[in-house]
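Every protein chain of the complex appears in place save one, which is left out.
After this line comes chain A, so read on.
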Amino acid sequence: MWSDSLLIVFISICTAFLGEGLTWILVYRTEKYQKLKVEVERQSKKLEKRKEAHGDSLDKQHKKKIEREEERLKNNNRDLSLVKMKSMFAIGFAFTALLSMFNSIFDGRVVAKLPFYPISWIQGLSHRNLPGDDYTDCSFIFLYILCTMSIRQNIQKLLGFAPSRAASKQGGALFAAPPAQFK
């Protein structure tokens, strides 16, 4: 059982590196992506500073400037997502195929023992395709998802491919409802 769990950790390390490598070849190294990324980060930081400085002011001119910059940032963010999307689809398909292959290899096998009883809506994942009613038995897919969650993001951060905090913050804010003062 232990060798299976260690093998799954190894598989997720390999797939994380493979995924990042493929994304680097198809997206990260392209000039368009690099330009857009630098631009989005620069604009996000600028917008954050401007909001900090004039966030509560009622000056119409400032409000308009902030709105204009938000619009520009939104457009750049959309372009950035479009650049990423095509290759993400390709990688997504490749990884779905890989995942289904591993799924069939580990089908019905208990790969680990959970030190806790998972809550009911997680049991569907943690006990997927496993025989018996012992819900502390762990399926491949649950351990693989956990490994991917921790390993992939750390690898992205180590390699410097993770989006900057300012960009994610502004990106998140763009999808949220606009604050009352900008309505």
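To be clear about the criterion, contacts are C-beta pairs under 8 Å (C-beta built on N, C-alpha and C of every residue); 3 or more make two chains touch, one makes a residue touch a chain; residues count from 1.
Throughout what follows, contacts and distances are computed from a predicted model.
*Asks:* Hey, which one's the missing chain according to UniProt: "tRNA (adenine(58)-N(1))-methyltransferase catalytic subunit TRM61", "E2 ubiquitin-conjugating enzyme", "Rab5-interacting protein" or "Dynein axonemal assembly factor 10"?
*Replies:* This omitted chain is identified in its UniProt record as "Rab5-interacting protein".
*Asks:* Touching the left-out chain: which of A:64, A:86 or A:165?
*Replies:* In the full complex, the listed residue that touches the missing chain is A:165.
*Asks:* Please identify, in ascending order, the residues of chain A that touch the omitted chain?
*Replies:* 1-2, 5-6, 9, 34, 38, 41-42, 45, 112-117, 134, 136, 138, 143, 146-147, 149-150, 153-154, 157, 164-165
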